[in-house]
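Yeah, one chain of the complex is gone here, protein chain that is, but the others are all in their spots.
Showing subunit A:
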Amino acid sequence: MSGTAPLRRAGLVGPALVTVLVLVGVPLCIMVWVSLLGRGTTIGVDWQSVPSLANYARLIWEEDFDGTLLFNPTYLSILWRSVWQAAATTAICVLVGLPVALWMASLPRGLRNVVILLVTIPFWTNLLVRNYAWLIILREDGAVSWAVNALWPFGPVQLLYNDTAILIGLVYSFLPFMILPLYAVFEKFDWRLLEAAYDLGANRWRALRRVIIPLAMPGIIAGSMLVFIPSLGSFVTAALLGGGKSMMMGNLIQMQFGQSRNWPFGAAISVVLLALMMLVLMGIALWKKRAEQST
């Protein structure tokens, strides 16, 4: 029996494993290869071209007519926007998610389950539709736009198609990913620790800083990962709320596979996005290790 067990196990696990490897793993390998090739004429890639790092260089320099390399900040600024939008989204989600999770943990059980369901539902509804809802709210002839312009004395304000609109959309899209892991921590929280802090003369601010936040660290770390990674690779939010001016990496990648028809360049940006993501994951792993050591 023990002799056949590994074989049976392989038969059970194999199909799913092969599906993911063939449809996710192999494509990613092809993508790394394509990122080294030149662009094609009929389809987006010339399979016969000599591999080079030209597509990665294009992210930083552009070639002049006589072949000299000039610094080109266009793509770097899009990379930079993606990183800081994702970082700002994560920071706002921590600041807002922490009090919400604390509040949820303090609710009586019945009400608490209702609130958990209310926070979970957006997670499962269509991301495109949820971002579209903000498009309706922020548009020029919308009520919010009208109210803001009535109150703002210094000329007309455009709420849509800028970085702030993207930030609002990203926070809206991913806030539940921060609230839920934080709540999972506070659910098991030993509230006597907080009482002890007060008994020892700590005020609320000090209790928050010295007791609640350190204990919430595992939730903050897990939530930051769940918010930062999808924000960095997001497409829909900037496509709808950023207009053509404010692009993120996902939109730049889509452009290379759409209008620009430059697959190798799109593949190179994708590789950079994956590399950034790995760096962040490694950074978070380090942060987690340090947080575990300090408690």
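Operating definition for what follows: a contact is a pair of C-beta atoms (placed from the backbone, for glycine too) under 8 Å apart; a residue touches a chain by one contact, two chains touch by 3 or more; residues count from 1.
Throughout what follows, contacts and distances are computed from a predicted model.
Trainee: Name the chain not shown, per its UniProt record: "Phenylacetate-CoA oxygenase, PaaJ subunit", "Spermidine/putrescine transport system permease protein PotC", "Nitrite/sulfite reductase" or "FAD-dependent oxidoreductase"?
Mentor: "Spermidine/putrescine transport system permease protein PotC"
Trainee: Touching the hidden chain in the complete assembly: which of A:V129, A:A150 or A:L200 does that?
Mentor: Checking each option in A:V129, A:A150 or A:L200, the one touching the absent chain turns out to be A:V129.
Trainee: Touching the hidden chain in the complete assembly: which of A:Y75, A:Y161 or A:W263 does that?
Mentor: Of these options, the touching residue for the absent chain is A:W263.
Trainee: Among A:R139, A:R261 or A:K288, which one is in touch with the chain left out?
Mentor: Touching the chain that is not displayed is residue A:R139.
Trainee: Can you work out which residue in A:A54, A:V83 or A:V96 touches the chain that's missing from view?
Mentor: From the options A:A54, A:V83 or A:V96, the contact with the absent chain belongs to A:V96.
Trainee: Would you mind spotting which of A:L175, A:A222 or A:M247 touches the chain that isn't drawn?
Mentor: Considering all chains, including the one not shown, the answer is A:L175.
Trainee: Considering the entire assembly, which residues of subunit A contact the chain that has been omitted?
Mentor: Touching the missing chain: residues 6, 8-17, 19-21, 23-28, 30-31, 34, 43-45, 47, 96, 99-100, 102-106, 115, 117-122, 124-130, 132-137, 139, 141-143, 172, 175-176, 179, 191, 194-195, 198, 204, 208, 229-230, 232-233, 235-236, 239-240, 250, 253-254, 257, 263, 266-267, 270, 273-274, 277.
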